[in-house]
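The complex is shown incomplete by one protein chain, all other protein chains being positioned as in the whole.
Take a look at subunit A:
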Amino acid sequence: MIRQLKILVISQFKEFFREPEVIFWVFMFPIILSWILGIAFGIKGEGTRTVGVLDKDGSLHKLMEQAEKYHASVPFKYFSSKTKHPFKFLFTDREGALTALREGKIEIFIEVVQDGTKIKYHYDPKSSEARLTFLLLEHYLFPGETSEHESEPVALVVPGSRYIDFLIPGLLGMEIMNSGMWGIGWALIEFRSKKLLRRMAASPMNRNIFLFSYVIARLLLGIVEFLAIYLFAYFYFGVKIEGSILALAIVFISSTFAFGGIAFLVASRTASTRVGNGIINAVSFPFMLVSGIFFSYHNFPEWAVGIIRWLPLTMVIDSIRSIFLEGAGIPQILLPSAALIILGVVFTSISVKIFNWY
């Protein structure tokens, strides 16, 4: 039993790593995707620093004039010869500022009070970008040591305030789904279409072990995939996991079981890889669109959100996101994880019953 499991898992590893295209799609594609989307949403845009401004009586304008005058009089050029300063101001209200933060448009917003003598800086102290913007702004607005003013940094933690923070858990969820649907579902359909499944089933191979080996192989490969994407996101974008790693592991395992079950069901009867392609796409594409990989599903109508939040991929992504961004622990992910495991068990049981080995 153990030997069969071991040799099946190892041979799946070999099969996996000997297919360069697969490696591209599994490792490179998500990285490239996150890079493109990250860039597209201006994460690394060093040119200007957009700052949200809450300024009821228009005092900022006065402050800026004073600052400009001062900076013109000193030889040190603050930003570059062509531009006077690196800031772009987005005048808004508190709600607008928070939304802009979450959407990744700004990293900091200021509140100008007491006729411009006091400025409250709202930003995430953990964000080095935001800290830098704070220092630059403070230094620009109140240069020298003569200015009389009051500055008050206000720690503001808005999880998922950057797009990349939002995106990475989505991509990780998508990877788990794709890994299951293609790595298990499509692989089994291909085995059947090539009559290899029937050849194996005509031997005393333990069929449950055979199916189980796919889940185990996906779990192990999934860890590698997960690390590849996460480490990239960590080092390149500074995406961090706020919550419990154990909870993340539970979500990861339960979601692999869930998508393993769905993949078994998808692959239970079909003998044509083309049909398989169609079925897998038909199942996974809607999940990809609505489950909030790239954008929040809360934009959908209320009634739809009620359904979407219970879709397997949504449960996976929401759980990963809550761990990454909101610091969630085991209690918060227990319900979705249990639901995913039940889903996996139910789908696997049905598949085993109707699975066409020959």
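Keep this in mind: a contact is a pair of C-beta atoms (placed from the backbone, for glycine too) under 8 Å apart; a residue touches a chain by one contact, two chains touch by 3 or more; residues count from 1.
We take it that contacts and distances are computed from a predicted model.
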Given "Thiazole synthase", "ABC transporter ATP-binding protein", "Cytochrome C oxidase subunit II" or "Nitrile hydratase accessory protein", the protein name in the UniProt record of the chain not shown would be "ABC transporter ATP-binding protein"
Full-complex touch with the removed chain, picking from A:His149, A:Arg199 or A:Arg274, is A:Arg199
Listed in rising order, the subunit A residues that touch the chain left out are 3-4, 7-8, 11, 14-15, 18-19, 194-196, 198-205, 358
